[in-house]
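This is the structure, below, for whatever I ask next.
Removed: one protein chain of the complex. Kept in place: all other protein chains.
Coming up: subunit A.
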Amino acid sequence: MEAYRRPGSLAEALALLAAAPAPPLLLAGGTDLYPARAAAEAWMRQERRPVLDLSGLPELAGLEDRGDHWRIGARVTWAAIRDSALPPAFRALQEAATQVGGAQVQNRATLVGNLCNASPAADGVPPLLALDAAIELASPRGLRRLALPEFILGNRRTALAPDEIATALLIPHAAPAARAGFEKLGARSYLVISIVMAAAVIEAEDGRIHRARIALGACSPVALRLPELEVALEGLTLAEAAKAVAPAHLAALSPIDDVRATAEYRREAAAVLLRRLLARLATPAMEVAA
């Protein structure tokens, strides 16, 4: 393959990918790829891998309601998520969209790129886990769908096969009156990698929770749903939810010490963020929004 190709159709892209002697770099918004390139160049470890630019593929465009699910094309940017009119369950994702990088990054970066990059601190993952999103992958062998936990396997590891391109995210409909939110903790206001982040989508009827989907990021190699907490919340009133968060619900986390925070701090802060998020979702303001 040439150093750079920007095909005009998915079929062409898949053919180029299949024919490439070594796997090319798949390029979307470039907001992970170009910084990585700068870091490598600084220490003379630059690679000149061919680039397959996905930004011209019409099949990857669009954000639409497909009746029983929403489809978010792989070219959809954070800014598009931020600015679109979406059902209340998407609010966690939309709140995340306003906090990813700065406006420049939001204007270019794709949601799917955020997942494919598979950083433990990717802000897109907790809200999408809480939405039970699946990712659609195309290859010459056809399409397959993977639930997010099957797709993101570890720190910077995904189930993407060398001949595959991620085409879209598929999100099942939630109850129309769902409440959702996202909390991000970082050491400055803008352009900050999360120390911890939490997302929740809560469905309630007559003030009682009948389904809660909650995920935490930056506290494990891949963001996690918290099934014990979700079960514990079922049947509680919205107002009771915050108090239900207990240390045992966070047992599956495996936070680490790094330059941003200690592991112990992350575990504590995670519980605080969850309580605050649940408390916020119980406020009347959220109801108005729904």
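Going forward, a contact is a pair of C-beta atoms (placed from the backbone, for glycine too) under 8 Å apart; a residue touches a chain by one contact, two chains touch by 3 or more; residues count from 1.
By definition in this document, contacts and distances are computed from a predicted model.
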The complex's invisible chain, by UniProt name, from "Fe-S cluster assembly protein SufD", "Molybdopterin-dependent oxidoreductase", "Alpha-D-ribose 1-methylphosphonate 5-phosphate C-P lyase" or "Polar amino acid transport system permease protein": "Molybdopterin-dependent oxidoreductase"
Residue of A:61, A:193 or A:244 touching the missing chain in the full complex: A:193
Which of A:153, A:175 or A:272 contacts the chain that the document leaves out: A:272
Interface residues of subunit A (partner: the chain not displayed): 3-4, 6, 27, 29-31, 34-35, 38-39, 41-46, 51, 53, 55, 79, 98, 101-105, 107-108, 185, 187-193, 195, 259-262, 264-265, 268-269, 272-273
